[in-house]
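With one protein chain withheld, the remaining protein chains of the complex are depicted in position.
Then we have chain A:
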Amino acid sequence: MTTVAVKPATMAQALTRALRDAMAADPAVHVMGEDVGTLGGVFRVTDGLAKEFGEDRCTDTPLAEAGILGTAVGMAMYGLRPVVEMQFDAFAYPAFEQLISHVSRMRNRTRGKMPLPITVRVPYGGGIGGVEHHSDSSEAYYMATPGLHVVTPATVADAYGLLRASIASDDPVVFLEPKRLYWSKDSWNPEEPAPVDPIGRAVVRRPGRSATLITYGPSVPVCVEAAEAARAEGWDLEVVDLRSLVPFDDETVCASVRRTGRAVVVHESGSFGGPGGEIAARVTERCFHHLEAPVLRVAGFDVPYPPPMLERHHLPGVDRILDAVGRLQWEAES
């Protein structure tokens, strides 16, 4: 038996590996997008794929997001399994028409005869000092569209496992990659990647008893940090990483909230009409009698994403999370 050294890998490297393994396993998998070939993508996630599999399998397309996703629909109709890259969150918007009018509802329109196994990879979120249109949290638009899975990893291992599962899915998946975690590192064995649950399962990242932080993607490490800091205040916080916004894992989330009796939802996306509203409603509907306090939200402000020099005031950070935890009606305890 050989043991492979477990080396630190970045999330970007794990995503590359997932694409590579998916392409090797299934000749129907095609990667396409802007700069994904020769350059290997602006975040280098497709690095080496064109060299290994040829430009027909990893294709630099013309610069047109509607065209990229529209042609991917046709390719999927003919039995291929396209994985398209949108270069940045805000540059996926030209593809909205294809996504909403076709990708999300082709299965339904054709009574299941024409499912579209398309993965749309979208780097999203802020915290990288990007100028305007480079830091949007667009998940609420996707979540609000029936027919789309919406998946987002927060760890290196999940990046690999969830992307493999997304590509394998016969339904379209919007795969949201937290930009600022691309370079986050973790010990990870690419030869024997740890098995990852199928799409739709949340996971408890940090167990705790006092309250539950419900979060996903770029906000997971922030919540874990907040949970560590909260120990000084005497709070033992549990952190639930949703991993998938659609489907939503009511079971894991509610099991946690029933245990702790308190919950805060944390995300970068704005709070008004954002994912937190749906999550808080679901938790309240299911766990009302276990709740000691209303479910609170810590989110980005409801403003256009600010310029880099102001973004730290916009992004939910440890202090804002702890403030919210402090407002969970602890007086009732004593």
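As a convention for this text, contacts are C-beta pairs under 8 Å (C-beta built on N, C-alpha and C of every residue); 3 or more make two chains touch, one makes a residue touch a chain; residues count from 1.
Here is the rule we use: contacts and distances are computed from a predicted model.
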Among "Amino acid/amide ABC transporter ATP-binding protein 1, HAAT family", "Pyruvate dehydrogenase E1 component subunit alpha", "Aldo/keto reductase" or "Ferrous iron transport protein B", UniProt-listed name of the chain not shown: "Pyruvate dehydrogenase E1 component subunit alpha"
Chain not shown: contacting residue from A:52, A:170, A:192 or A:319: A:319
Residues from chain A at the interface with the omitted partner, ascending: 34-35, 37-40, 42, 60-67, 90-91, 93-94, 129-134, 229, 233, 272, 301-304, 306-310, 313-314, 318-320, 322-323, 326
